[in-house]
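Apart from one protein chain that is not included, each protein chain of the complex appears where it belongs.
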Amino acid sequence: MLIVGELINSSRKAIKPAVQEKDAKLIQDLALKQIEVGADYVDVNCGTQVFNEVETMQWLVETIQQACDAPLCIDSPSEKALAAGLAAAKGNGKQQMINSITAESERYNNIISLAQEYKPKLVALCMDDAGMPETTDDRIRVIDKLINNLTKDGIKEEQIYLDPLVKPVSTGDEAGLEVMDTLRYIRRSYPGVHTICGLSNISFGLPNRKVLNRVFLIQTMTAGMDGYILDPLDKEMMGAVYASRALLGQDEYCVNYLGAHRKGLYK
Amino acid sequence: MGIDTGGTYTDGVLVDLSSQLVVAKSKARTTHENLTVGIKNCLEILKSQSLPEELFSNIKLVALSTTLATNAIVEGKGGEVGLLLLGHGLEGPIPTSHVMEAPGGHDIKGREKQELNLQEVRRALLAMKGKIDALAVSGYLSVRNPVHELMVRDEAQKILNIPVVCAHQLTTALGFYERSVTAVLNARLLPTIAELLESVRKVLNIYGIEAPLMVVKGDGSLMSESVTREKPIETILSGPAASIIGATFLTGRKDAVVVDIGGTTTDVASLEAGKPMLNPEGAAVGGLLTRVNAARISTFGVGGDSELWVEKGELKIGPQRVWPLSVGVNLYPHLLDELEHVWTTDRKTKEVSGGQPCDCYILLRQPDMDNLSPMEKQLIEILRIAPHNIFKIAAFSGKDVSMLGLKSLVDREIVARASLTPTDLLHVRGDYSQWDCRGAEVGARIQAWRLKRDLDQFTNQALKAVERRIAGVILQSLLNDIGYRTDILKEPLLKPFVERVLGISTEQFQCMVKLDKPIIAIGAPVENFMPQVAELLNTELIIPEHAEVANAVGAATGQVMEQFDILIRPSPEGGFIIHAPWERKDFLELADAVDYAASEGEKYILHSAQRAGAVEVNVTVTREDVYSNTSQRWEEELFIETRIEVMAVGRPQWQDEKQGGQKVC
Partner (left out) sequence: MMFSFEEVQSAVMAGEMDKVVELTRKAIEEKLQPVSIINEGYIPAMNVVGKRFKNGEMFVPEVLMAARSMNAGMELVKPLLVEGEVQVKGTILLGTVKGDLHDIGKNLVGMMIESGGYVVIDLGTDLEPEKFVEAVKEYKPEIVGMSALLTTTMLAMKETIEVLKEEGLRDGLKIMIGGAPVSKEFADEIDADGYAPDAASATELVEKLINA
């Protein structure tokens, strides 16, 4: 199970001023805190800094590394920002993650060389030049293409984290089910490949979104999802993570569940 | 010396720049078939005013404001022009038949949309060779990257050996169609303007004047003879701009509403910081939209010669222009008897529809009879002998007075109509006595009767209506300036307020507006209307001396001004792109892009200003970083672009002077 802490994102209200004013302390604290409560990777996203994303990415990565050696998830659609983040993160000797590559030809070609050079974990978003997939069959077609190309280009299956692309259930009854079907297909066809997703898309357009997000986590985990990009400070969500892992046999002697309980990490 | 060749008159003024005074002025009829004749007559009148001898020999600058280019466009005159379009076709009327297209052009980011196919370009140029006197080149989105237009220009100069006009050098505004039209019109005007400049120079030589000759642009500033030869299109619609510049010189005011009441129209413009506000859409001439800078003038169909007509018991003003009855009767005294007959007899016998009982018609020219209907031929035969009132025409022709069908003859300017106008009412009230008061009075009496008023009531009511109308159009124009488009008297929510502002109604409440700048009024009937108009708008009225030659004064006192914007935008590949009038260039850092744009922009504009004939040039470079807030949920500022405005202002170079420049940042 891989948890990526999503909080360092310049589109969030609390982070934007810190990024613009280069408030290193706030960024470092937030990185440390996310690791402390169980995040495996710290996501770094500054896509809103349109005209200095590259410099900002470099500064954020360097700043976080001064405080901890946690591996980072460099999050941007731009290969320049990804390259700057990866280069800056080299120092901690960990395997970083990049988010994300897709099957869109231009983006794929731009990012694949970075993946080859730095050998990071690689979030692969289920999308190609035809746009976002509409059905499970669409997803399967894109996944086959993506994995085929990635392995051909020297990326190991273990490096790949497929994101099946979650759509709101409010606009399509099958949205949740399609993700589950896709997960089962991946597990059957590519047992070495990991899967990952964000949770908030599923609940768009509906009230009480937290409940939907949490149940969706439990269901996808049951269907084999083994990575999430989420807010690790959300104790209810983390409760669902620890409980599910224990119940799915991923937590020997419930060690993690109990440990987190003693630390008060979940509700 | 300032010279203005206007629609009716050619005006000339001598302005003493040290005392800032108009020392002499003259007016001669404009000679449309050959403008220089009128200019020569105008100078002759100046000369005959027994001015001090040294005044003429001391003229340091001759500045010309001319309608030549405007007229040439409207009349379709000029050279044969080829248009080469790059990367895109054109829909809509193009003022030339030699149009060719070659692959090329850019996208909105200034990236090549299509590679410029020089093979195709050469083929097109050779196809037009020998058929055209000048070439216009217009590339799709060339304002974001001029390189293709520049490459074609170089190629054309090798192959054709004729003048080449690039669209991006005339405007930096979007609008492929308008840019292309602007380039074609500019190319077409090249021989016309060259001819004018040469013949004006000959006239000046006769009077021993050797001073530099400059020409007024549509924004009111001046350009040298050599730049005028390259960019004649810049002179279109320069008349109104010159009059605004003249108004500021004559009054010393920098901010004002300038109102010019003519015979047909009232023109309203705003003067801001000593310059006319410009029309962001560009100037339209002869039904063609261009992207040439021109003063923003709101023109309304109300003037001294607007028709005052009655329909369904209501008095209406304009927009038709007619001959005032006082003028008609003055020229053709027998019309008075005919009008008296209308008053005593005809008005009671028959209702007139589609016209007014006091209408009289005058034959202006002998038309080509082959193009007329039998009825029109009959009317011409009647009017050839003498002008007549419509009842008389009806009697002669045996037709019903409402069925005469004279309108199309009026539209073709074969026949003129005389009817009641504000000018007539000023005669009735005794303010004017230039023409025939009796003609004006009988016309007014007829219209008063139709409204069931006595003569005095009617005269006062109608003149009041004219004043309200003028106050209304000033208000409308100010609202237009701030982007309000609808008719203020038609917008239901606004109407009750406007009616109270203009004093049309006082029911329940009052409403008043206060202009925060004075009105400068120029034109003939201003003394009679404008004091009441200024009172309605609660502002000061200034009627300057020499207002009747404001255009020529504006020409003589204009400055040289050049201005353009450089756009800096984030590039999709990271870094920044400069879109300047001369190139598109990539930068990694915003700061470097800004430095480059500012320093190169300054060099470029200083050069342009000096070529345009400026000395004592002040260059200002203003940087504006444009951000926009995103939605509240996002709470973020989005960088949109940086705009670098580069502006150069200088005074025209006088005779026997050297050039120099300085910058201010």
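Here are some notes:
Letters A and B mark the chains in the order given here, with residues in each chain numbered from 1 onward.
Heads up, the rule we're going with is that a contact is a pair of C-beta atoms (placed from the backbone, for glycine too) under 8 Å apart; a residue touches a chain by one contact, two chains touch by 3 or more.
None of the values given here were measured: they were computed from a predicted structure.
Here the chain not displayed is in touch, across the complete complex, with A, B.
Considering B:V15, B:L35, B:M128 or B:L141, the position touching the chain not shown turns out to be B:L141 (whole complex). If you put the hidden chain back, the residue from B:P387, B:P570 or B:P652 that touches it is B:P570. In the complete assembly, the contact with the undisplayed chain comes from A:P207, out of A:G93, A:P207 or A:G264. Interface with the hidden chain, as seen from chain B, comprises residues 92, 107-109, 140-141, 174-178, 569-570, 572, 626, 628-634, 636, 638, 640. Residues of chain A in contact with the chain left out of this view: 11, 47-48, 50, 77, 127, 131-132, 167-171, 173, 204-207.
The rule is short, and it goes like this: only the chains that are shown with their structure count from here on.
Chain geometry summary: the mean Cα position of chain A and that of chain B are 63 Å apart.
Chain B contributes residues 570, 573-574, 576, 590, 634-636, 638-639 to its touches with chain A in the complex. Touching chain B in their complex are the following residues of chain A: 11, 13, 16, 48, 50-51, 53-54, 78, 80.
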